[in-house]
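Pasting a structure here, questions to come.
With one protein chain removed, the remaining protein chains of the complex are shown where they sit.
The block that comes next holds chain A.
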Amino acid sequence: MSILKVENINKSFKTLQVLQNVSLEVQPGERHVIIGPNGAGKTTLFNCITNVLPIDSGKIFLEGQEISNMPSSKLVHLGMSRTFQKNNLFGNLTVEENLHLALTATKRYRYQMFHALTKHIDLKKETDEILAQWEISTRRNVKVNNLSYGEQRLLEILLAMASKPKILLLDEPTSGMSPAETAQTAEMIQKLPRTVSILIIEHDMDVVFSIADRITVLHHGEVILSGTPEEVRNNEEVREIYFGGGAKAHA
């Protein structure tokens, strides 16, 4: 069974139809990349999948369970979490506090009212592990607003990972990054275990072809093609609209 299935969803803002009969499927463990020119509707697709925006019609399934109208907060508890194209963090809190908030979301003690959060040992342990694993232990007590842009982008992913999702939705994790940071992020995404499936929107073609098992091309809110990297690379229509007539097609 596919982990995520999107069936014929439509979405419009007033008169502007942004998604038209969009369908796609993500298999367990798959790295599924969505590409498409600016304004194609990629972020809107994420917002619809996570029910940040209600869909007009269509159906969405997570591991076979319909989630079309489920509140976005509930989806996390079913195993789906996401990042944002623009950093969406807690800028006035420290790195550690950001991680605490992300980790607590799936803890049973999240409704506790008079017992100090930081007294929970598992929380401290998991925070330490994450900080150590991504080699940012020294940044622990730094306010997020004072982090470099690249570090903030990384934290964006770490917060989404905190709930140990089965499927992770990444919205342009490398946007605005330097080439070096982009390469690092691509490496990081490759390092993520295969127990988590990934649906990722990405512009950088190097990154796309280095991680994709499958690529879906979105154009004017429609799926042009969904196939292997090879199929996408060789498709005339995709070259036409996305690579500008093939001139800039990636070698």
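By definition in this document, contacts are C-beta pairs under 8 Å (C-beta built on N, C-alpha and C of every residue); 3 or more make two chains touch, one makes a residue touch a chain; residues count from 1.
Note that in this section contacts and distances are computed from a predicted model.
**Student:** Which listed name, "Branched-chain amino acid ABC transporter permease", "1,2-phenylacetyl-CoA epoxidase subunit B", "4Fe-4S dicluster domain-containing protein" or "Iron-sulfur cluster-binding protein", is the one UniProt assigns to the chain that has been left out?
**Tutor:** Hidden chain, UniProt protein name: "Branched-chain amino acid ABC transporter permease".
**Student:** Based on the whole complex, identify which of A:Gln17, A:Gln85, A:Thr104 or A:Ser226 touches the chain you can't see.
**Tutor:** Hidden-chain contact among the options goes to A:Thr104.
**Student:** Please pick, from A:Thr43, A:Ser68, A:Thr127 or A:Ser163, the residue that touches the omitted chain in the full complex.
**Tutor:** Of all options in A:Thr43, A:Ser68, A:Thr127 or A:Ser163, contact with the hidden chain holds for A:Ser163.
**Student:** Check each of A:Ser57, A:Gln112, A:Ser148 or A:Thr195 against the chain that is not shown and name the one that touches it.
**Tutor:** A:Gln112
**Student:** On chain A, where is the contact patch with the chain that was removed from view?
**Tutor:** 50, 52, 71-77, 81-82, 84, 88-94, 97, 100-102, 104-107, 109-118, 141-143, 146, 159-160, 162-163
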